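Take a look at the structure set out below.
Of the protein chains in this complex, one is absent; all others appear in place.
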Amino acid sequence: MTALTIEKIHVHCEHCGDLCGQEKVVWHSHYFCCQGCQTVYELLHENELNTYYQLESKPGINRKHLPGSQKYTYLAHPDIMAPLFDFQDTHLAKITLFIPAIHCSSCIWLLENLHRLHEGILHAHVDFPKKKVSITFQMEQLTLRALVELLSTLGYEPEINLATKAIQKTRTDTGLILKIGIAGFCFGNTMLLSLPEYLDAQALISPEYKQFFGYLNLLLAVPVFFYSASDYFMSAWKGLRQRFFNIDVPIALGIIVLFTRSVFEIISGTGAGYIDSLTGLVFFLLIGKWYQSKTYQALSYDRDYQSYFPVAVTVIDRGEEKSVPLQQVQVGDQLLVRHQEIIPADAILLEGDALIDYSFVTGESVPMKKDANDLVYAGGRQIGSSMQIEVQKPVSNSYLTQLWNQEVFRKEPDSKVSSLVNAVSKYFTWGILALSMVTAVFWFFTDSTLIMKTVTSVLIVACPCALALAAPFTFGHTIRLFGKFGLYLKNAEAIEKMAKADQLVFDKTGTITHTNTHYAVFVGKRLTDYEACLLASVVRNSLHPLSQIIYRTLPVNSATYHPENFNEVPGQGICALVDGKEVQLGSDVFVLGEKQGEPGSTKVYVKIDGMVKGYYSLENTYRTHFPQVMRILRKDYKTHLLSGDNDREKEKLTPYFSELHFDQSPVDKLQYLQHLEEQGAYPAMIGDGLNDAGALKQSKLGIAIADQVYHFSPACDAILHAIQFSRLPTYLQFSKTSMRIVKTAFGLSFLYNLVGLSFAVSGLLTPLVAAILMPLSSVSIVGFITLAVNIKARSLFKKPDKNQFFS
Amino acid sequence: MSALYLLIGISLFVAVSFLIAFLWASGSGQYEDDYTPSVRILFDEKLQEKPDQQTKELNQITE
Partner (left out) sequence: MASNLVKTSEDPDKQLQKAHLETFYYDNTIVRLFAGATTIWGLIGMLVGLTAALQLVFPALNFELEFITFGRIRPLHTNAVIFAFVGNGIFTGVYYSLQRLCKARMYSDVLSRINFWGWQLIILSAVITLPLGFTTSKEYAELEWPIDIAITIIWVVFGWNMFATILKRRERHLYVAIWFYIATFVTVAVLHLVNSFELPVSFMKSYSWYAGVQDALVQWWYGHNAVAFFLTTPYLGLMYYFVPKAANRPVYSYRLSIIHFWALIFIYIWAGPHHLLYNALPDWVQSLGVVFSIMLIAPSWGGMLNGLLTLRGAWDKVREDPILKFMVVAITAYGMATFEGPMLSLKNVNAIAHFTDWIVAHVHVGGLGWNGFLTFGMLYYLVPRLYNTRLYSIKLANAHFWIGTMGIIFYALPMYWAGFTQSLMWKEFTKEGLLAYPNFLETVTQIRPMYALRAGGGALYITGVIIMMFNLIKTTMTGTFQREEKAQAVALSKVYQDPKGEHWHRRIFERRPVALLFWSLIAILIGGLVEMIPTFLIKSNVPTISSVKPYTPLELQGRDLYIREGCNNCHSQMVRPFRSETERYGEYAKAGEFVYDHPFLWGSKRTGPDLLRVGAKYPDSWHFHHMLDPESMSPGSIMPPYPWMFEKVLDTTQTANKINAMRVLGVPYPTGYENQANADLRQQAQKIAENLKESGIEIKADKEIVALIAYLQRLGTDIKVTGGK
């Protein structure tokens, strides 16, 4: 096809698949959206790594926003490197990096073929579910910095921060898997060896077999009892020490009785014991545990500001720059903060054009201009040129970070076990003990020889296997279901909390609005295409976020001219000469020369060829379906808004919230939540930024909203994929549904227990009955739950979205 | 039926030996990552697109 036709139709970048816009680059008859993409493509091409593009079509990561060349200088610093390595000696080093960008088989392939790009790299191994790659490389040939930069150029920018190591520590519990394996193995085999018993074998099986099988069974039971079941004993013991009957008490009791009685029967030759029931019980229980412990390995739910702050900063010491680990920064240090870098501590601006984006810290949506000697707060992101600042407060108690000194961040997380289950199990346990007492007394008067038999039978049958399975499986299903639709829960407790929540507290910027994306409405005489072209040609050359927002509102490919004597006055505006016409845009003062009042609102005035055309007014864009969502939620919940931003959109928002508060500091938010809880409310906080961290932590249930779930989000109980915001009511509703399902399942399992107990108290419990009842109840309960959850889910959720990575 | 002792015994030993194998596998982190390996096996035969001189020779020698 001819170049012309390609211009017409939208071409997608050969590397990343994005639409090719202005910066389109053509190389070897391939089109690229930007220089970055083209470079990577060329690099891979030269090194015969084209397979990258064959495995998946256009798998690359967009390279428009390359990290600053200086970004990784700090990685040369030994104090910083040392903790990052898994292993290090004079020649070799092994490091495991978390790379959020890993998303397809091409990624795996390329990263595992890194050695073809640089001989210094010996071996790279990807763990896709965890989005990690471990790289072994030779220090002489390749520095850590060079390695990380290589990865970044390829688009696989690793996330390195002070919390990195901590995050790496979180691993799946192989201990549990082992326990299940052993239990499962012994279950299968004991069942086999007990089979003769089931068929009332007296007639069929000769005594020496009976014994032989009995002892084999015993042998198989030992590892299950002492290893696989150990957790239950411990947790039961813990419970008892706190004078509290948790669900594991009756379970542990049952297991112990099962085991001891079986041992007695087999050794004394009086019976075959209940080994098969024992192993089966433990096996099913562990399965439940495992199923519930579904975790999203690539996500982390307990990050603090350290994960957001840089690992190191550039200190200017007698005119020379050197990078210093963040911990070593002291009050009075002079720091250099470059474009897109984050201010690590409250400081005073010494020199440079400071344009600081606080959206993630305060919720203030529009970047702020700062002048020399102004105070700049930690967490702000510098935009444009670089600046010098002098540290005023230690990193750990700046305006933002002191939030983490609040005691809420020190308090232990509340108990893991479902409170509902515990509540039930308390009565349950007492009931069982009472019943066994009664049985004992009854048989004492009728036939005292049967006391032991019946009492133990009671304890065996009462063992609440089905009961203990109900919650894990319901929650396990729910977690998976939510994950499929973009809500990633930290653990099963979160569901229960969701169900309990009665008030919803929202943050504004980035939560109900799109993160720093604004919508610019032009107020004034409509611009002609020509004027649009002039304007576009100017704003295109500006880094300022506002310029970029305006640029987006202008027709595509309209930046046709090259502006002359382009001059951007930071915090003021731009003026340039385009096609002979003078174009000015910026603040009222800059363009009109006079202040226009109306505080709060952000306006960008436009003046072309000496004529004021009007102004762009910048407004937040709210998340899709925001009004509908709120309308639904207001029915069942009291809704609050806590915004760090000013109140210029107050009237717009009042209809959706019962209470609105603006200009909230992070600590304000935290205290607001505390206040709510003191009033006996059970609030859930929905937020995104660091400034919500306190509130998220303080609230009973913290839901963090994120556009890219793998990137930074503050500590919380659940991470919600931003595009799924509209499903919020559904999630909340479903959490209630699943609690109902759990309760129904409890009911069922009680019935089973009654049946079993009726056998037990009457002294009719044979190994066969036990062996049938126990799996039957468990299986049917699990079956019921699975069915219930799926049916409910079908009615509540529509088809899952394509862009979900978990299923 | 003494052959049953033999069969059960042997079967048990086989089973147990595999249990041990299982303990080793999950203990030594074989199943830490239960997805990537299934993708990894699809990556090979990359080098046979254009066999270099050495390979050609090797193939001639044995031809």
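We just call them A and B in the order they show up, numbering each chain from 1.
Simple rule for what comes next: a contact is a pair of C-beta atoms (placed from the backbone, for glycine too) under 8 Å apart; a residue touches a chain by one contact, two chains touch by 3 or more.
Here the structure is a predicted model, which means the values were calculated and not measured.
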item	value
Full-complex contact with the absent chain, from A:Asn62, A:Thr136 or A:Ser293	A:Thr136
For chain A, residues in touch with the removed chain	85-92, 94, 105, 115, 122-123, 136, 138, 171, 174-175, 181, 184-185, 188-189, 191-192, 195-196, 199, 201, 204-206
Residues in chain B touching the chain absent from view	1-25, 27-35, 37-42, 44-45, 47-48, 51-52, 54-55, 58-59, 62-63
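Criterion: only the chains that are shown with their structure count from here on.
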item	value
Between chain B and chain A, distance of the C-alpha-averaged centres to the nearest whole Å	35
Residues of chain B defined as touching chain A within the complex	1, 4-5, 8, 12, 15, 19, 22-23, 26-27, 29, 31-36, 39-40, 42-43, 46
Chain A residues within the chain B interface of the complex	51, 105, 108-109, 112, 126-130, 171-172, 174, 177-178, 181-182, 185, 189, 193, 206, 209, 212, 216
